[in-house]
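Following this message is one structure expressed as structure tokens.
With one protein chain withheld, the remaining protein chains of the complex are depicted in position.
Note that the chains take the letters A and B in the order they are written out, and that residue 1 is the start of every chain.
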Amino acid sequence: MRRAQADFSGTGNDGARPRSRRLGNLRDGWGRFRQHRLALAGLVVFVAFTLAGLVAPLLAPYSPFELIGQRLEPPSSAHLFGTDHLGRDVLSGVIHGARTSVQVGLLSTLLSVVLGVLVGAVAGYYGGRLDDLLMRVTEVFQVLPRFFLALVIVAIFGASLWGMIFVIGILSWAEIARLVRSEFLTLRERPFVVAARAYGAGDLQLMFREILPNALTAVVVAASLQVPSAIILEAGLSFIGAGDPSVMSWGRMLNNAQQYMRQAWWTALFPGLAISLMAMSIALLADGINDFFNPRLRQKG
Amino acid sequence: MLTYVIRRTVQLFPIIVVIVCVNFVLLHLAPGDPINYLLGDAPASQEFVDQLRAQYGLDRPIVEQLFIYLWQVVRGDLGYSFISREDVSTILMSRLPATLLLLGTQFVLSIILGVLMGVISAYRQGTIVDQSVTVLSLVGVAVPAFWLAQMLLLVFSLGLGLFPAQGMQSLRYDLTGIDRILDIAHHLALPALTLTIFNLALIARVTRASMVNTMRLEFITFARSKGVPERTVVWSHGLRNAMLPVITVIGLNIRTLIAGAVLTETVFAWPGVGRLTYDAIISRDYPVLMGILIIIGITVVIANILTDIAYAYLDPRVRLR
Partner (left out) sequence: MPSPDPLLQVDDLKVHFPTSRGVVRAVDGVSIHVGRGEAVGIVGESGSGKSMTALSLLRLVPRPGRIVEGDIRLEGRSLLDLTEKEIRAVRLSEIAMIFQDAGSYLNPIMKIEEQIAEAIGRRRSRLPEDRQRVREALRAVRIPDPDRVAAAYPHELSGGMQQRAMIASVLIRKPKLIIADEPTTALDATVQYQILKFLAALRSEIDASLILISHDLAVVSEVCDRVYVMYAGQVVEEGLTDAIFDEPKHPYTRALVDSILDPYERKESIFALEGTPPDMAAPPAGCRFHPRCPDCFAPCAEEIPPVVAFAGDASARCWLHARDVRRTHVG
């Protein structure tokens, strides 16, 4: 007599720890990721920008602030992207701008992830009145006009790169908090958590050693979408004149370009193209990461 | 429904209070004397400064100052700009209509086009409409609104000469009636196009995803099984349900949209809040900046309440919660 086989295909609802299942899928996921050519392209472009930013002083042909050429020269062999209204090389500006954008994007997102995870974990884990209170606060931060608030803060306290990173970070955690909270609410009741608690695990250990690792994939996906948003926010702030004048920023380059649009289209084209390419590459990468963790079924309408 | 509206208003209203308080806190946390920020760069003698200090109650206890400030805002007094020599409220009210015109136009256009494109691309996957929605949504996420504005300006205005590059009206002629409306529309075209592309990208993408999911749901099968015509199934059953997440997303995106509008205005010198912001930063007109923050805050809160109402109108389940 053959033994009855049980059907374990499912979404982890049988109470088994999701972690082990996920590790097993890693190799599958990598294969899928490699097939996702757009995501790969995104990864390549993003890494290129990041590296360019890291080694900017070495890579850029000139110093971005140096008045090296004729004003408003069109692209040429000496200045691949032309020069701006002060005679500065646009290509060097773009390369150095990558450094600013990468810094702002990654660091502010890191800050908002830390804040968001903390708030979301506490809210989702403890529930009740604490959850209500935290969610009210979260809603406030979600509706607050980020851009204008950042503007006023920067206008009053002065613009600095780190200041901007900080401000963008503390104004962007709300979405991640919501996400983490909802993951915690679901995962909190799973058998593996109940079992760990029965074994005497404390709250903190449960939150950060048991539940959080399983919520991480959702967080990673959300965070990867925050990065381009932060980059564009910084660009907008710099564009309207609230950026740090001592660092080269794509946004400010576009601000300068605004007056000379008629004569020098290249001063507006290249910095903006850089922002778009960078943000696009991260968005495609985020899509790939999402597919890596949550494979989409090939659906037809 | 009414209780729901009241409830949401009560829940969202504190945000305005928070913004006002934040303004206050920033002013007092900032390095230096708050009076410097209120005055900005406007030249002032010491007596004037002292007089102002007394007038603003800056020598009173902090908490009292906060309440004075809150009370002022409630009464519509957003302060005075010494640089522009006008009440901040007056300045803002003169600029707000232009911004609202721009926002309103793009909103109508992007909702209509976005939903249409979303439904069509969900129903006919793989077609031109479907592919453009995919491309557009990538653009919407990655391309900054103000740069798109600049590129459109370059190509369609400076390059092809099809649209004016600046302002809301031609100053050369004194137009009235229908001519004036057409002239404004002509100036409105590019800024509105920029913002429409953005909002449309988001709306179309979410509508498409939502429609694909919704049309798969069981109640669609039931509706079809009753012999309901397919068009009714798609619009009255499918879209009405599919719109719910779209409305939510629109609500979440309002603040980004307004920021984008403001930046786009500076590119086209559209006489709205955007240009005002730009000038205020250059001239360090803090009262105006803080006033803008409050007004935008109020706008966002009102827009969110309206979005919630639209959602509750469609989905009765929410009203009871």
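Assume a contact is a pair of C-beta atoms (placed from the backbone, for glycine too) under 8 Å apart; a residue touches a chain by one contact, two chains touch by 3 or more.
Since we're looking at a predicted model, the values are computed, not measured.
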I'm checking contacts with the chain that's been left out. Which of B:D59, B:D174 or B:E218 qualifies? B:E218
Among B:I35, B:L96, B:V228 or B:L306, contact with the omitted chain is made only by B:V228
Touching the hidden chain in the full complex, which residues of chain B are there? Just list them. 216-219, 221-230, 232, 236-237, 240-241, 314-317
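In this section, only the chains that are shown with their structure count from here on.
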Centre-to-centre distance between chain B and chain A (centres being mean Cα positions), rounded to whole Å: 23
Looking at the complex, which residues from chain A come into contact with chain B? 136, 139-140, 142-149, 151-153, 155-157, 225, 228, 232-233, 235-236, 239-242, 251, 254, 257-258, 261-262, 265, 268-269, 271-272, 275-280, 283-284, 299-301
Contacts from chain B onto chain A in the complex sit at residues 11-12, 14-15, 18-19, 22-23, 26-27, 30-31, 37, 122-125, 138-139, 141-144, 146-147, 150-151, 153-154, 158, 212, 215, 252, 255-256, 258-260, 262-263, 266-267, 277-278, 281-282, 284, 286, 289-290, 292-293, 296-297, 300-301, 304
